[in-house]
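All protein chains but one are shown at their positions in the complex.
Entry: subunit A
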Amino acid sequence: MDIDLLAPDVFSGYRYLDQLAELRTRPGLTRHPEPHGPGFWVASRYDDVLAVLGDPATFSSRAGIRLGGSGEAADLVADRMMVVSDPPRHGRIRRVVGAPFTPAALRLWHDRIVAGVTDLVDEVVGADGGGPADGSLVRDAVGDLAERLPNQVICAMMDLPRADWPLIGRLTTDGLDSPDPIDRLDANAEIFGYFADLIDRRRARPGDDLISALLAAGGDLTDDELILNCSGVLTGASETVRYSAAGALLVFGDRPDLWSELRASPELLPTTVEEILRWTSPGLHALRTVTRPVTVSGTELLPGERVTAWICSANRDPAVFADPDVFRPDRTPNRHLAFGWGPHVCVGSRVARLELTALLTALVRRVRTIAPAGEPVWSTGNFIHGLTRLPVRLSPA
């Protein structure tokens, strides 16, 4: 099998998983060529992914964390942005960025998040779209629901004016996904300016919102660093959960039996959410740069070499997950790595789980059946990945 983890068409669908399955059978790490670079190593097995992500002293984040990112861009934010930093600096940033996401802080938010998600589902399912006579509704599970879910939660947590929510959603997606790097820069410049204003306002008049909590925890972060990390939180929140939510609707559309089962047995919800996270794994890979000679799975790595840890592949590793390519709502244990591993493990994982739980709870109540209503469309990136369009027919309960 030809392996190309840089080819966009490999990622429009599930073919990347076939390639990674093949790589898992090869000994050691696999060397992957690059058209305009020295190439990189691929870690595809669960244990190898753990070895890379769990050892930040050997595998640094400071030179960038994704394939296709520019080393220059990473340099500019190294040790300033949480995701592009190493210990001990990473820990100091994380204490600030993580302040709004502790269990105690989130208790404050729990009811508001659930109410917001429930309202969203009510709106999507309840709105009269002039649908067919049988009462079913055709919706784009991504545009109408999945991408609005995290956008609405994070904007509410930041207490942004409701009129700004669509703009923030668009800018966040453009800032990460626009094919033209200058368009990405423009979107990020706009986000940067937006947060600069917001931070000034919240400093003058603190509230019980996420930005105020971050400022209160401020530590030794400069204003620029606060802004960069606010923008990082926005990206991490918005560009991930949407793909897990959309992937869940695809699963239930293809497997009506699973949807009926979940509606009949809501106690399956917690394990179902974990299985959705394992199954969709929107963060496909994380890149690290080797700082000292090290051997992983028998492969010797040299300082300066880059290693990609394929989280989505670890989550399909048959050595850890029985029948990894089967969606099992009751899978236990389910030690998936969808949130990463090690010091950089997702700071917002609790919110993500809460959003998905609230979404399914509301859908179970409102929607009797979910059926495919057109061809799904996939994003083609190899970093954060999932459905960008998913027409579904929903029959209200």
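Please note the rule applied: a contact is a pair of C-beta atoms (placed from the backbone, for glycine too) under 8 Å apart; a residue touches a chain by one contact, two chains touch by 3 or more; residues count from 1.
Just so we're on the same page, contacts and distances are computed from a predicted model.
Visitor: I want to check something: the complex is missing a chain, and I'd like its UniProt protein name from "Phosphopantetheine-binding protein", "Thiol reductant ABC exporter subunit CydD", "Peptidase M48 domain-containing protein" or "Peptide/nickel transport system permease protein".
Guide: Record says "Phosphopantetheine-binding protein".
Visitor: Could you tell me which of A:A7, A:L106, A:V138 or A:A196 touches the chain that is not displayed?
Guide: For the chain that is not drawn, the touching residue is A:A196.
Visitor: Give the residue, chosen from A:A7, A:L167 or A:L185, that touches the chain omitted from the document.
Guide: A:L185
Visitor: Of the residues listed, A:E72, A:D134, A:D220 or A:E375, which one is in contact with the missing chain?
Guide: Once the missing chain is taken into account, the touching residue is A:E72.
Visitor: By the contact definition given up top, give the residues of subunit A that touch the hidden chain.
Guide: The missing chain touches subunit A at positions 72-73, 76-77, 182, 185-186, 188-190, 192-193, 196-197, 224.
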